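One protein chain omitted, others in place.
So, chain A:
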Amino acid sequence: MAGEKAPAEKKPAKKKAGEKKAEQKPSQKAAGDKKKRVKKYHASRNPVLARGIGRYSRSAMYARKALYKRKYTAPETKIEKKKKEMPRATITKPVGGDKNGGSRVVKIRKMPRYYPTEDVPRKLLSHGKKPFCEHRRRLRSSITPGTVLILLTGRHRGKRVVFLKQLDTGLLLVTGPLVVNRVPLRRAHQKFVIATSTKIDLTGVKIPKHLTDSYFKKKRLRKPKHQEGEIFDTEKEKYELTEQRKADQKAVDSQILARIKKVPQLRGYLRSTFSLSNGVYPHKLVF
């Protein structure tokens, strides 16, 4: 009797579930629907008699859960796709010489030529060691776009310079402007810079988006075929000014110069250099 009732209960429950799913189909889109179908779990069909002991046996449960209906096979199309998409294992390459038979079939991925005697032990998991590209970049709160910075190192040490933005690696993009103090669009390191409290209003100034770290990075040419003596010549010791740099410089500076002119004496200030003299102590100065 209990058995009869149980399937009777099951069927209307299933029908209802089926109806609900049918209703859901037109209301929701296919992608979300498939996932939601699976997620409608039935409560346990095996009531608990005592802990760890269910009312029904395995075979009874098989019938109750209607597993005879639910037989899933892996979708075939994926296997077929994988069979099709196997990467090329060999390649035929032309071979020179007489009577050689023109070409050879060569493996693309070759077997290793050396196996170490001892296996390298698996490294322990480390935590918190991020590569440089994932480091968190910080910027001092005293440095905002338009701040006048004093460069402390490099060939432009002592020069006062306008801060534009912080690049992805954390370096600061900075410009003289060029006509004022001969400092081009350049990168500066945050640690080697003094931020003054003088700020220029740079609202509405658009800095071209292609000015990134890779734009400023030094280029190294290396052709391994050369001997060592020649390498010293091919590496660019001299920096060459390109037309693109000139154009970018002009584009940025023209916007900034207009704002510099509005503040009295600011241009002369940017032209001057910072230096210490007797009786001047940096820890006592207010920048």
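Criterion: contacts are C-beta pairs under 8 Å (C-beta built on N, C-alpha and C of every residue); 3 or more make two chains touch, one makes a residue touch a chain; residues count from 1.
Going forward, contacts and distances are computed from a predicted model.
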Candidate names "Probable cytosolic iron-sulfur protein assembly protein CIAO1", "Peroxisomal succinyl-coenzyme A thioesterase-like", "Large ribosomal subunit protein eL14" or "Syntaxin-81"; UniProt protein name, chain not shown: "Large ribosomal subunit protein eL14"
Full-complex contact with the absent chain, from A:S197, A:T242 or A:N278: A:S197
Option touching the unshown chain, where A:A43, A:I108, A:L124 or A:V286 are the choices: A:V286
Footprint left on chain A by the chain that the document does not show: 148, 150, 160, 196-198, 265-266, 268-269, 272, 274, 284-287
